[in-house]
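First comes the structure, then the notes that go with it.
Missing here is one protein chain; the remaining ones are kept as they sit in the complex.
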Amino acid sequence: MRRTLTMLFILVGLGLMVVGYVSSAPWGASSVADSNPDFLGAPTVFIIGIVTVLAAALVYELLPARDDDRVG
Amino acid sequence: MKVEKSLPQGVGKFTPGWIVFIAVAMVVLIIGVLAYLYEANMGLIVTGMANIGTQGGATWGLYVVMVEYFIGVSLAGIVLVAFAHVFDIKALRAISRLALLLTTCSLMVGLLAVLIDLGTPIRGIINMILYVRPQSPFFGTFTLVAVGVLLSSLMYLYLDGRRDAAYLADIDSGLRWYHRLWAAGYGDTQAEQERHRRTMFWLSILIVPFVIVALSTEGLVFGIQVGRPGWFGALQAPDFIILAAASGLANLIVLTAIVRRVLKDDSTLIGPAVFKWLGGLLLAATAAAVYLQIVELVTMLYATPGNERLLADALLRGPYAWIFWSGLFLVVFGLTLLVTQAARRQWSLGVLIIASVAISTSVVAERYLTVIPSQTHGMMLPYEPGSYFPTWVEFAVVAGMFALGALLIGLFMKVFPIIPLDGKRAEQEVLVDA
Partner (left out) sequence: MTRYAMAVDLDLCQGCRGCMVACKVENNTVEGNFWMYVFRFEAGTYPDTKITFLPRPCQHCDNAPCVKVCPVGARFKREDGLVLTDADRCIGCRYCELACPYGVNYFNWQKPEKAQYAIVDWRDESIESVTGGLIPPYKNPDLDELWGDEQRRTAGGGHAKGVMEKCTFCVHRVEKGLEPACVDSCPTNALVFGDLDDPDTPMSRYLRENRTWQLLEEAGTRPRVYYVGGTPPTRHQTEIERPKATV
């Protein structure tokens, strides 16, 4: 359960980073469109992606798992 | 007879020395804040900066130099701790929390310096969140560094401290609620310890390339500018990282020595092995830094294309010569001291501190020489060369930045032990009459 959730956090985070990056202003210096993101706040999606990937480590360490109680 | 346990390493105890330190730091910080408020009201005209070209000034001044310096210093702590976790270097365990704290505080101050330098700081934050463009190197500063590296180091600090927090939460004190919150139910079972080790290992493996990529964008800010002689070049990013490592380790050594001095009875927790490691790593980083500087110097002396000739002259013989040569002298001096220590296999703390101060100062000079001369003497069109000197406002604000960093570290030491307890019974037992 913990491992699944951790992987989910990492994948969702990476996904958000990709979506955020490609939705932000494109590389280019030839048109007005190169200065605007696809939607306002697209970079925030990228940032949330970074936070989500990092939170995966917190999830992995903090989430209690039933199988651990049997050890130690 | 009742035995009362008290918090270790002076946590929760406000000594007169600490109070004086906090008072002085607060005064300097307040002066810095007042200077900044003056600048925010009047505009950046109160600094020594001016437009490049026709106005013959430098448009990025001491603030950007400090941005580069502070963000650079933050590299060493987190990479050192990652390195220690991956290779299981127990000797560095004692300073892992201090190293992470240095990274966190230095990074926060560096990012604050970015805001201080903006023409419209509040709009800056809002517009970055809404609009920041990936093509600009500042994208890396705003997302990877400001969010990624900062959160990584905060998370590292948090996870690393849970075990000690759980131990401290057993001690009845005013900070108990805080220690309980930090511990978040840590049970210190074998399974939990194993899980913690695994998390830290994987985090460390991934953090190092991430941090290096993120901080390389700081070097790329300069390196990709075709229009700025002295900046354009592939060496800027590696140069940033290597100087970051050297300045970070140097600052960590000085900080460790101070903490060791302040902790008095607990000072034995930081043994000679720590300084041996730090000294050795600083030697490696400084050697790399000197190598880069010599390569740069040789290239400049051998041949400089037209636009860079003016810049090279300004650095070697002109208005920046005193900074250039003293910076080079200090870093070579620092390196020589470190080599003699390594050769004698005896790391004297005093010599280490002198070497660290010399190297750190040299890095400040290098950052200054990266930022400023390419603006006053680096115009591709034949404008007259310019000049720049910081005003009292810039000095006051920068002093405030240093005070803020010191204050954050000083305050942390009073709410949490700076040296990991690692299950050692480090509490002080006080015998009280029944």
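By letter and in written order, the chains are A and B; residue numbering begins at 1 in each of them.
Just so we're on the same page, a contact is a pair of C-beta atoms (placed from the backbone, for glycine too) under 8 Å apart; a residue touches a chain by one contact, two chains touch by 3 or more.
None of the values given here were measured: they were computed from a predicted structure.
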*Given B:6, B:135, B:173 or B:326, the one touching the chain that is not displayed*: B:135
*Quick one: which of B:36, B:60, B:167 or B:210 touches the chain that's been left out?*
B:60
*Since one chain has been left out of the picture, which residues of chain A touch it in the full complex?*
25, 29-32, 34-36
_Touch list for chain B against the chain that is not drawn_ = 42-45, 49-57, 59-60, 117-121, 123-124, 127-128, 130-133, 135-139, 142, 221, 224-228, 306, 309-310, 375, 379-384
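Quick note on the criterion: only the chains that are shown with their structure count from here on.
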*For chain A and chain B, what's the span in angstrom between their mean Cα positions?*
27
*Contact set on chain B toward chain A in their complex*: 128-135, 139, 142-144, 147-148, 151-152, 155, 158-159, 162, 184-185, 189-192, 195-196, 198-199, 202-203
*Touch list for chain A against partner chain B, complex*: 21, 24-28, 34-37, 40-41, 43-44, 46-47, 50-51, 54, 57-58, 60-62, 64, 68-69, 71-72
